[in-house]
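Everything on this sheet refers to the single structure shown next.
Heads up, this is only part of the complex; the chains shown haven't been moved.
Read from first to last, the chains carry the letters A, B and C; within each, the first residue is number 1.
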């Protein structure tokens, strides 16, 4: 795929917005590859994403930003302009389950997830072998003292200048201060179809309730546990004959797919957080 | 499909059960069309369903019951033996939404749901036209006084000798006494993926939470609202661009399909209630 | 939902298209409810659909058409501008299976499908009762002589000034001349996942091949049997234990849902035919 520039806009809705943006883009003679709009009529808010062929843009990206800033100011826009070749730095946090970690690493390695992964942090040594296979620095964190552990994690995120933290079945509750500091920059995969079965042991909860479908939810982390804005969900059919073990196996499939989509949408600037919900231009 | 006899068994698990039943069936020289087993290892309970070609059974069904009663007594079985030609009497309760009612009636009329439908009961007159099209007696119940309304409904269920009551988007909470009297004989369709969004206005709840899939749940009614044993669930993908109206439209599809499967499983003796869960031999 | 005006455009791709349309719309001060674009880079062709709040448009629709015609001419656009309140006239053609017919009629009656249904045409008398329930004129056509039968059908389509013909399991091959005359205006539901199992008895073909999923395909009719542009497809899981009868039952669900979506997309001007494929702005 050829390189592109992504223009993402979130602003109060009003007449003329689309025309103003389109005129701006036409004046630059750019070639639009994808364009998506959404108006939230309850919130009277407008969301827009353009993907522009990079080669069709005469200005460099900073000049383009400067030029667009005037349009943006007029309409009170929150906005970003990013070149698709810009690699964001993603930290993976894991515990003792490897399926999400392995899946993210493989998709990254094969080019499906476009980013850098400068570190893997885990509270179990078992994940070290994955890190070493993929030649990613590995940091084991001792969780016997949680505040210290999280302080170390935060230090690592700063050290590596991390843009996005992915909880790949990390299984630890992120402290409120860290949630706020990294708002919109921590993605979790929860192994249930939220809001069903929030909290601990969701497969056991699902087994006990006797549901006929299980699922997984990829969401941004906020200080309300399992209440953050949902990016993606997946489900699979189960029956009375599925043991807890079968449910775990089937659920893993939901987890890896929901997480992979969630990360990809984030990295491709396809997600806009709007209060406690998301707009996803997939 | 040729006529069949269904033998359904629920009993404490022990060695020799399957052999005892199989020997009994072999001694009758019957032709087994379907056989399903399940052992719940937590509850140490065994569930079994056979579907036997009716023409291969030499005894009449009462003789067969008598003969089987000896096996059943030995193993402390709860059991039923039913001829597939036996039509159960199903009452449909509705309110002002027609999609579930229309769907059940069409499947019944086209032979997919094998039963009698001796009456439709509703708290809105709007459903009368469906009843008259399908030539089913219609009873409008005034709900200005709920206890009186439910007393009338219960009277009608007795009058028509109803075996199964289907709440086809009835939207009224069944009184506890009625739940207990008809335990395992009232099926509801709830328009959410339970346990998410129990109670009122589930589509609005789903919209507010920002989930990426919506669903419907077919379950037996118990005195715990929306907590009864689940028979079937369906989901559909939605996105930020789906309005509440779109969600209702997509949700209807989940509702009619989950309800139709739930009723069919019940009528074909495919469901065994086990505490607050179900075994469904689909 | 409030009334809207839909502007649908299909033209050669070039820079400035979106800006020209957006400027035009902004100059009219209209409120855009939905906007979708697509560029087919192989064909170098651009597709666009806007849904505009009708109340926000000062001009009447003919004045709006006149005004837009100048933009359209400049960019060599094929385009349409249609008010959402305009009801298209849909003819339903059926045979002896009622599930698609009943489903379309119910969705129409409950307001999900916005159109007029001025006639039902069938080669079996069995569908007459559905027509009379829904108070739609019914025409039985004797198919002992096919050319005469199709001549009568074509006459009826003219007589009722039909905009869209829906083959609701009609099971007759439409003559080439009729396909061409009504190109893009006849929708069929084929009971397989095309291109698998084109032609007769698709469920039997699926059973014989031993596939693990069955499906249905809603497509425009062309003179190449089962080769027309696909609008929508649905699938369901099956297993070795599903008889041909079970497959028919499960398949019906795919058929009614694919057909309902296909018709709705067409009526809401969400489909653009592009050679032998479709762009569907769902």
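Note that in this section a residue touches a chain if its C-beta (ideal position, glycine included) is under 8 Å from a C-beta of that chain, and two chains touch if they have at least 3 such contacts.
None of these values were measured; they are calculated from a predicted model.
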With 3 of the identical chains shown in place, the whole complex in this structure file contains a total number of copies equal to 4
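Basically, only the chains that are shown with their structure count from here on.
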Considering chain B as a copy of chain C, what rotation angle in degrees (nearest 5) results from a C-alpha superposition of the former onto the latter? 180
Are the two sides of the chain A and chain C contact the same residues or different ones, given that same means over half of the numbers occur on both copies? same
Where chain A and chain B are represented by their mean Cα positions, the distance between them in whole Å: 41
Centre to centre, by mean C-alpha position, how many angstrom separate chain A and chain C? 37
Considering chain B alone, which of its residues make contact with at least two other chains? 241
For a test of understanding, state which residues of chain B touch chain A in their complex under the given definition. 38, 40, 193-197, 209-213, 215, 229-233, 235, 239-241, 276-280, 282
Footprint of chain C on chain B - complex, ascending: 1, 34, 98-99, 102-103, 106, 110, 112, 133, 241, 243, 245, 249, 253, 257
If we count contacts the way the header does, which residues on chain C are in touch with chain A in the complex? 15-16, 18-23, 25-27, 29-37, 39, 56, 237
